[in-house]
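Here it is: the structure, laid out below.
One chain of protein is taken out of this complex; the other chains stay put.
What follows is subunit A.
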C-alpha cells in the first residue's frame, strides 16, 4: 500500500519537519507520495520533488488552501487520501488541526504524535504527558497518523527526482475564513528543529532578563525556549513555550535556566540528548533529569556561561 505524506510549508518554502515525516513513512514501507496544498506554492512542490525516496508530488495550488484552513484542507486530503493505505502529517499545530478532521471524514481513528513505527498498523505514542508509552494497533483500512518530528531522523532533502502533478479543483467548505495573523519574528533557528535550545523559566524574573539567554543562544547558534510559567508571566510570547501544551523538542543540548522541571515541562524536552540545569534550588526536580546540574544564581552563572563559551567556541 502506498503512503500519502502531507507537506508542511509556508507557501514559499518546505518546512524541515516534512523530512522527518517522510522518514516515518519510510519505516512503514511502500511508495511515498507527498501532497503540497497551498496558494502560490509551486516552489514548495519543486522542493518536495527533491526529497529522497519520494515517488510522486501532488500540488494542490488554490486560494482555498492558502491559509491552511482545516475545513478546506480536510476535504482535499480525505478526497486524495482515500486511495492510500496511510496518511501521515507532522504533529505541529497545522497537522493537529486538520488531520483529525480527515480521519472523521474517512470514518477512521487517528493515531496522534507517533514516536516509532512497529509495523504497518502498529505505532508507539506517548500518553500522560510522556510518562507512559502506548503501543497501539489500528484496525482501520486507512491509517491516519500524525508524527512527532523529533522522534525520526530526517531523510535527505536533496537527491530525489519525484514527478510533480497538479491536483485540480478547489474544496471550499464555506464555513470559515482567514482574518489575520501575528507571527513572532526571529533570526534564530526554529525551536522545534534546533540542535541546541536555551530555555528560561520563572526564575528569569522578567522579559528583559531573557536577553541574557539570547546572548548565550547567539554564541551557541541555539534557539530560545521558555517554560509555561515564563509565558504566563508575560516574559516571552507563547510560541516559545516548551512542554505538554507547547512545543516538543529533542535537541542535542537543552539548557534549562531557572526552570523547576514540572511534569508538563519535562513532557516537552526529556528526550533531549544532553540536559543541563542551572537553578539555585538544589531540590528542583529538573536536577533529576539533568545530565549536568549547576546549583547557582542564574544572574551570575548565565553571563559567566556566555564568557566561557566565547573562550572555547
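Everything below uses one rule, namely that contacts are C-beta pairs under 8 Å (C-beta built on N, C-alpha and C of every residue); 3 or more make two chains touch, one makes a residue touch a chain; residues count from 1.
Keep in mind that, in the parts below, contacts and distances are computed from a predicted model.
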Quiz item: What does the UniProt entry say the missing chain is called, choosing from "NADPH-dependent glutamate synthase", "Electron transfer flavoprotein subunit beta", "Quinol:cytochrome C oxidoreductase" or "Na(+)/H(+) antiporter subunit B"?
Solution: "Electron transfer flavoprotein subunit beta"
Self-check item: Option from A:9, A:26, A:247 or A:265 whose C-beta touches the chain left out
Solution: A:247
Self-check item: Sole contact to the chain not displayed, among A:63, A:156 or A:274
Solution: A:274
Practice problem: Consider the whole complex, including the chain that is not shown, and state which of A:86, A:228 or A:265 touches that chain. | Solution: A:228
Quiz item: Please identify, in ascending order, the residues of subunit A that touch the omitted chain?
Solution: 67, 69-71, 74, 92-94, 96-105, 107-113, 122, 126-140, 173-184, 192, 196, 220, 228, 231-232, 237-239, 244-245, 247, 252-253, 263-264, 270, 273-276, 282, 287-296, 301, 304-305, 308-309, 311-313
